[in-house]
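Sharing a structure below in structure tokens format, with a few things to ask.
Here the complex is missing one protein chain, while the rest keep their positions.
Residue numbering begins at 1 within each chain, and the chains themselves are lettered A and B in the order written.
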Amino acid sequence: MTASYAPCPVCDAEVPVPPNPVLSELLVCESCSVALEVRALDPVVLDEAPQEEEDWGQ
Amino acid sequence: MAKLRVGIVGASGYTGGELLRIFLHHPNAEVVQATSEHHAGRGVGTVHPNLRGRSSLSFSRRDALAPCDALFLCLPHGETAPAAEALLPMAGRVLDLSADFRLRDPAAYPRWYGFGHPRPDLLGRFVYGIPELHRDQIRSSRMVAVAGCNATAVILALHPLFAEGIAPSDGTVVEVKVGSSEGGAAFSVSSHHPERAHCLRSYRPTGHRHQAEIEQELAVRGPVRVHLSATAVDEVRGLLATAHVFPTRAVDEKEIWRLYRRAYGEEPFVRIVKGRDGNYRYPEPKVLWGTNTCEVGFELDAASGRLVVMAALDNLVKGGAGQAVQCFNLMHGFPEAAGLEFPGLHPV
Partner (left out) sequence: MAKLRVGIVGASGYTGGELLRIFLHHPNAEVVQATSEHHAGRGVGTVHPNLRGRSSLSFSRRDALAPCDALFLCLPHGETAPAAEALLPMAGRVLDLSADFRLRDPAAYPRWYGFGHPRPDLLGRFVYGIPELHRDQIRSSRMVAVAGCNATAVILALHPLFAEGIAPSDGTVVEVKVGSSEGGAAFSVSSHHPERAHCLRSYRPTGHRHQAEIEQELAVRGPVRVHLSATAVDEVRGLLATAHVFPTRAVDEKEIWRLYRRAYGEEPFVRIVKGRDGNYRYPEPKVLWGTNTCEVGFELDAASGRLVVMAALDNLVKGGAGQAVQCFNLMHGFPEAAGLEFPGLHPV
């Protein structure tokens, strides 16, 4: 059975994974609010979802 | 269940005004007395314009004070201790927003506040008012010394690191950037608008009084020294503390995340803010104007190992009246967030 939680790669929080997740499904970590992507199943592995880096130059 | 009767001594100042505002919508309590020697007899709205048409209360004189359930003291530093004799018996519970009873060590007062404490015997009976640190003690106490605004931000930023032994006992540098309302309602040559506007002014590079209560509360594993500097910025409300910690051992981001989540994950008034995108990635005061929330965030410099911890809050609310009401709620068994739900404004 797939895990119902998976560790967030950024802040190590336990991220709830919906039942029967699919590859590259998008999730958001409640703790650090980073957008995550399902990279592997059984067990579920999460990684940061690709994001265009906003230019915030000061 | 009848509402609890609350009194405010020194209600014409900014923290007094915020207490009046917060209690406008408190489900369990109402303000029945708001003293001000200077404005006695006048409606509270004449001094606090946001209360016009919202409160029918008028200021009364302190000598007309009648016993009530809870009393908030908003007198200047150095004026509360001498008045303790007369004021403490007035209410079952007393919350002091001045610095007069924050420090446990009587000897600290001459050193940091320039006066010998007139009632050292009372110092041990006041609990230091940061619920996130002393929730159980506050619940069972009758007298709370509400923490200072800069101290609240710096302590909430650093406490987890000192408790875990990651922060060293010396060498931590903290800069607080503060607004003009920290100086209170009394005007002066330095608060004159043409002089104060657009300032970026190093007004206390060393010797900031709040350093005493910060070092008192962070001495979890023995005495500590924290090096505090304050810079005034062109704002009225809000403060941002930026702390520079040189960890005692190697740490990584995940460990810091776990540490702060364990410390504050369930706290209603501390929000961990360390984002990747958008305008508000780290704690920022203006988002918190009027709220009782303290935002805490961090960034680890992988190259040097320096851990930068940031904390932002509204110096008049979580750094003053809001934290006082949070303690008040705990002391009376009310929901901790009663009266403190305002989420803040965006954009401001």
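Basically, a contact is a pair of C-beta atoms (placed from the backbone, for glycine too) under 8 Å apart; a residue touches a chain by one contact, two chains touch by 3 or more.
Since this is a predicted model, take the numbers as computed values, not measurements.
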Residue, one of B:Ile138, B:Val287, B:Met310 or B:Leu330, that touches the chain absent here: B:Val287
Touch with the omitted chain, as defined above, among B:Tyr14, B:Phe72, B:Phe162 or B:Tyr260: B:Tyr14
Which residue of B:Arg54, B:Arg104 or B:His227 touches the chain not shown here: B:Arg54
Residues in chain A touching the chain absent from view: 26, 28, 33, 35
Residues from chain B at the interface with the omitted partner, ascending: 14, 17, 21, 24-25, 46-54, 181, 236-237, 271, 273, 275, 277-280, 284, 287, 289-291, 341-348
